[in-house]
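Of the protein chains in this complex, one is absent; all others appear in place.
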Amino acid sequence: MLNKNQIAQRIAKEVKNGQYINLGIGIPTLVANYIPDNLDVVLQSENGLLGIGPFPTEDLIDPDLINAGKQTITMLKGSSLFNSAESFAMIRGGHVQLTILGAMEVSENGDIANWKIPGKMVKGMGGAMDLVASAENIIVAMQHCSKDGQSKLLKKCALPITGLRCVKKVVTDLAVLEILPEGGFKLLERAPGVSVEEIQSKTEGRLVIEGEVPEMTFD
Amino acid sequence: MLNKNQIAQRIAKEVKNGQYINLGIGIPTLVANYIPDNLDVVLQSENGLLGIGPFPTEDLIDPDLINAGKQTITMLKGSSLFNSAESFAMIRGGHVQLTILGAMEVSENGDIANWKIPGKMVKGMGGAMDLVASAENIIVAMQHCSKDGQSKLLKKCALPITGLRCVKKVVTDLAVLEILPEGGFKLLERAPGVSVEEIQSKTEGRLVIEGEVPEMTFD
Amino acid sequence: MINKTVANAEEAVKDIPSGAVLMLGGFGLSGIPENSIDALLQRDIKGLTCISNNAGVDDFGIGLMLKKRMVKKMISSYVGENAEFERQLLSGELEVELIPQGTLAERVRAGGAGIPAFFTPAGVGTEVAEGKELREFDGKLYLMERWLKADFAIVKAWKGDTAGNLIFKGTARNFNPMMAAAGRITIAEVEELVPAGDLDPNQIHTPGIYVQRIFQGIDYEKRIEQRTVTGERS
Partner (left out) sequence: MINKTVANAEEAVKDIPSGAVLMLGGFGLSGIPENSIDALLQRDIKGLTCISNNAGVDDFGIGLMLKKRMVKKMISSYVGENAEFERQLLSGELEVELIPQGTLAERVRAGGAGIPAFFTPAGVGTEVAEGKELREFDGKLYLMERWLKADFAIVKAWKGDTAGNLIFKGTARNFNPMMAAAGRITIAEVEELVPAGDLDPNQIHTPGIYVQRIFQGIDYEKRIEQRTVTGERS
């Protein structure tokens, strides 16, 4: 079973050289720590920055420089700043090629629910609906099951939807799964020590198993 | 009868303090020469400048600084530069309050035709259709009649339309006329030495005359 | 050049009436018009509709206007952690309309740009799509969204000149430029107000045509919501 950092580490292997990437709050943010140094990629912050750098040292903290999670950040050489309309023009226009975000539920046809739980105070969707409606590649980082053991990989999302048929891949604490164009979670990799049977028992949606399913490796 | 400079001079009296103004090519450009110094107005050039200054001296000519007529120009203190989408956002959004442009024909309900003559090579509408569809106040500068004596103030435009029900006022070599909301050219002023009868005879559209029509005065 | 200068925040907001629709720039607490909000808090007005990406925190930004019960309705993409907000919402005192962030940015941009409606893929298949026209272009589904405008837009910039030209700094730019264009009356507060001609025309982010009133603000707090330094990870 993977911890949060290992989920992030595994997702980092999906990153390709030259990509522009938007990382959501939570586990997706951790992905930045594991992108290999030999890859040139640019991280976008939807509040108006391309080229997110590391967190600042105390003396470099600038209240006018935050990421979409409202954290203080720095810029890299070659960064650019822009307004929110331009930022979502980039996203909607497909220029941000990869979006990695968290989810409460994903369905076997790629629907995602991650913004609202009925009966709870709704804080808003922020930029999530724009992001999932736009990027050519969307990878979800999530726990395979809820705290009370219910599968979060479903036939159909029970929670209010954030976007339809958009998720391409899911990386959980148990597995790496691809959403097939015709529907279904194709099991690509198992977390170390996790059996196909366990994944099957914890996946409510249709699980597609073809041949031997390899165990993940970490470099 | 007014010459071109006098038409421009008369139109300049319509300019109000604090306005943002777009001047078309031809007579409208001349209006800039007659705007009183005590008025603070800003001229927009739809290729991306607010604050058109005078033509440059030889040593200040900059090929990267032209107006919409492709003439070399200068900027004023407080000028700003922007792209074409932003420029027409300003125009379409009604931020440019006054547009002054030439026309081949104007109809009594405020339609304008100024971009195309069937049978002649069509060069394009440029920004004219955007301008006439957008500004709250549109004033046309034109000759009252064509070279062969035909009225250009018509019941209905014969030439292809540039915009519908948009012209608010027309200043010609013979008269100043307001387009009434219900249709019709209301005669506001006569050019020096021009009689109401002459204007009537040279106006094909419905001319509305109420009481004494004053002769224009120039300061 | 037309001079847009007013003396201070009080002067700038003095005629905003109860029931007005306001836009307020900022993302989180970054780039919010602190001085104007303070001045609004001194006014005895209520029933405001506030269009702003976020709703401030309990004791800063729009949160203070909520606490004073000046706000009837918030139009935002994310309202965050704000206990008073939650209380008013649950009690029905406050109305909230949640809009995807990119759609919010584009609707405001459309308001300033004279585009009454446009199509976006954000929200297709979600409750955001309810009651909206759905349409297919080139094999993909889109929603029709309408422009947003405001009686008063209140924005915060880094530098400005007396002609109303604005330059923003860092990610404090965010919604400010689009809101400046979408206000019938736009009020801009700046950290540094300079004479027209002192700013490079090539570097203006918001041309002065969009700004009706400008003043130099004072005592900016610029509160940080999530202070993170090297070595930390959330």
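The chains carry the letters A, B and C, assigned in the order they are written, with residues numbered from 1 in each.
Definition applied: contacts are C-beta pairs under 8 Å (C-beta built on N, C-alpha and C of every residue); 3 or more make two chains touch, one makes a residue touch a chain.
It should be emphasised that the depicted structure is a prediction, and the values quoted were computed from it without experimental measurement.
The residue from B:L65, B:C145 or B:M216 that touches the chain not shown here is B:L65.
Only one of the listed residues, A:V31, A:M75 or A:L207, touches the absent chain: A:M75. In the full complex, chain C touches the hidden chain at residues 106, 110, 113-121, 135, 137-138, 140, 142, 146, 167-170, 202-203.
Residues touching the missing chain, restricted to chain A, are 18, 20, 40-42, 44, 49-51, 75-82, 86, 88-96, 134 (touch as defined at the top).
Chain B meets the missing chain through residues 25-26, 29-30, 33, 45-49, 54-58, 61-73, 81-85, 87-89, 91-92, 111, 121-130, 133-134, 160-164.
Going forward, only the chains that are shown with their structure count from here on.
Under the contact definition stated at the top, no chain borders both chain B and chain C. Taking the mean of C-alpha positions as each chain's centre, the chain lying farthest from the centre of chain C is B. Chains A-C form the pair with the most C-beta pairs in contact. Each chain gets a centre from the mean of its Cα atoms; for chain B and chain C, those two points are 36 Å apart. Separation between the centroids of chain A and chain C, computed from CA atoms only, is 28 Å.
Chain centres here are Cα averages; for chain A and chain B they lie 55 Å apart. Multi-chain contact residues, meaning those touching two or more other chains, do not occur anywhere in chain A. Residues of chain C in contact with at least two other chains: 109.
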